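Excluded from the complex is one protein chain; the other protein chains are retained at their positions.
By written order: A and B. Residues from 1 in each chain.
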Amino acid sequence: MAEVTSTSAAYLALVRSRVSAQASYRTSFAIELASQVLLIVVEFAEVYVVFHQVRSLGGFDFAEVALLYGLSVSAFGLADLAVGHVDRLPFYLRTGSFDAFMLRPLSALGQLVTSDFALRRLGRVLTGVVVLVIAVVAAHVTMTPAHLLLLVTTPIAGAVIFGSVFIATATIGFHVTEGMEFANAFTYGGSYLSSFPFTVFGRVIRRLFTFLVPVAFVAYLPALAILDRRDPLGLPTWLSWCGLPVSLIAVAAAIALWRNGLRHYVGAGS
Amino acid sequence: MSKTVPVAEGVIDVQELRREFVVRRNAGRLRRTRDVVAAVDGVTFRVTAGECVGYIGANGAGKSTTIKMLTGILVPTGGTVRVCGLEPVRERTSLARRIGVVFGQRSQLWWDLPLRESFRLLGAIHRLPDSRWQPRLAECVELLEMGPVLDTPVRQLSLGQRMRGEVSAALLHSPELLVLDEPTIGLDLLSKERLRAFLVRERAERGTTILLTTHDLPDIERLCDRILVVDAGRVAFDGTLPGLVSRVGAQRVLVVELTEPGPALTGVPGTTVTAVEADGLRQHLSFRAEETTAAAVIAAVSARVELRDLMVREPDIEDVVRRLYLG
Partner (left out) sequence: MSLIAVRPAAAFAEAGFRRWATYRQAAVAGVFVNTVFGVIKLSILLAVARSAGGSVAGYDPAALSTYAWVSQALIAVVMIFTDTELADRVRTGDIAVDLARPVDLQLSWLAADLGRAAWSLISRGIVPIAFGAAFFGFHVPSDPTSIALLVPSVVLAVVVSFALRFMLNLTAFWLTEVRGIVLLYVFCSGLLAGHLIPTQLFPGWLHTLAYATPFPAIVQTPIDLTTGLATGTQAAALVAAQVAWAIGLLAMGRVVLARATRRLVVQGG
């Protein structure tokens, strides 16, 4: 037990050092925080423009799509805050910083994850939560304990899912030197897609982003339960409650991919 | 070769170590060939506790690859490697607590934090109580004169200052083995000497085992009691520096500049004239350290002609290694 506390103390020291390093650049920090908020405004402008043209999208109205958006952005913001920088892996590999990780008595993945903690991304999380709260009111969600439980756990499970996607796709960096853009299709693509009702998408995209990259569990499926709706496409209702278990499976898959990538890096073949 | 049977396991124990890489080359416009190249090709050696071993060889001889295998960053393709009794890749984190590594070209410090903070973080990472790393750091700070730069962010340090920081960082957890990859590269003479003196002391006081790669002969002269020369992935020589020099007959060169042109200075005992420049105004006399001394050669030369300037050039590592393969 003493060992465990001590390891977490090591990671805590690493994260704390990242936070204090940022504090020394106050002006640029403020600008970036503001631009994170602006990002949400611009992204949400797309939803706003869509509903300027039509009253419903894929069977969902403005407030309901805003709810999806709020769930998705809070989750993605949290994941981005905690592990979004793992896509810098190719840079660390190229400059040899990754070897420095390997020479320390801590997990290389743990060190990569704690190598940054971009507090400016808090702007996105907070704006996402604000959108979520407004949407819950506007969509007339009935506040049962079950709905409340889903509303609180969904962004957390969603963050774990997105975090796993970040880590899983970052491992591409172990295998190809300049292919990191691939990751964007699943991380940013997943975030983009998860803020719209899945009824909008074709079957291939729906299946891909439900079963392979499980971002359907970030917003769409739980939102169906929160809004007391059945899936128009016929997925069973209980799937709405599977966010947390799915997020754990995603973490396990991400760690397996990481181990495989690391084996490739140390030249053990894959 | 005499065979000694060691009682205890060596700090480093490497047997028939091999590492292959696949090299893909563009052959023509579209075709790509795939070659397997052995960067390390059957290396065997053992380093016992307290030794300081220079691991030398030309660029591309397989030094960095070997160090990566010793430190758990790279898996061997063949053979075995044990460091501090551990298998580096499988027991990487346990090994990391027992060895210290400095890569001259790469930093293990946090560039955006003051030097002091890097040490504090490493203390936490190695899970050392303050009482263990702080006295150690104080000692390093004093001996390496780092006091004035402790509160400077690492990115603002000079190379020499950063290097002292790197070495202290590698020693913070009092490792049994210190691996140094080109620790003095790019440093000025004073910084090099300060670092060498520190390492000599570290060894004497704590018995730390050291393995270092270098292109700098004085590093080896000051620090190492044994050298391993690798070439094309194999150990080409394992012994002492004087042993290597006598084996290859590395020669020192006295370069003299005369006040006026003259004939070649042949016949000085123990020397051969290897170059005559500018009608004899500048001449190179080579000699072997074991046959005569620089002082004797200078005396003999100045008895015959008037000298304007002189310089003694030591054989450098590349020269010694090159001769090893020629001979």
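Everything below uses one rule, namely that contacts are C-beta pairs under 8 Å (C-beta built on N, C-alpha and C of every residue); 3 or more make two chains touch, one makes a residue touch a chain.
None of these values were measured; they are calculated from a predicted model.
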{"item": "Displayed partners of the chain not shown (whole complex)", "value": "A"}
{"item": "Touching residue (missing chain; options A:L57, A:L109 or A:L262)", "value": "A:L57"}
{"item": "Residue among A:F101, A:F162 or A:F201 that touches the chain left out of view", "value": "A:F201"}
{"item": "Chain not shown: contacting residue from A:I31, A:V133, A:L212 or A:L233", "value": "A:I31"}
{"item": "Contacts of chain A with the absent chain, listed as residue ranges", "value": "25, 27-28, 31-32, 34-36, 38-39, 42, 45-46, 49-50, 52-58, 176-182, 184-185, 189, 192-193, 196, 199-202, 205"}
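Simple rule for what comes next: only the chains that are shown with their structure count from here on.
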{"item": "Chain A-chain B separation of Cα centroids, rounded to whole Å", "value": "47"}
{"item": "Touch list for chain A against partner chain B, complex", "value": "3, 6-7, 9-10, 13-14, 17, 20-21, 24, 95-97, 99-100, 102-107, 266-268"}
{"item": "List of chain B residues in touch with chain A within their complex", "value": "19, 68, 71-75, 77, 89, 92-94, 96-97, 101, 103, 105-108, 110, 112-113, 117, 120-122, 124-127"}
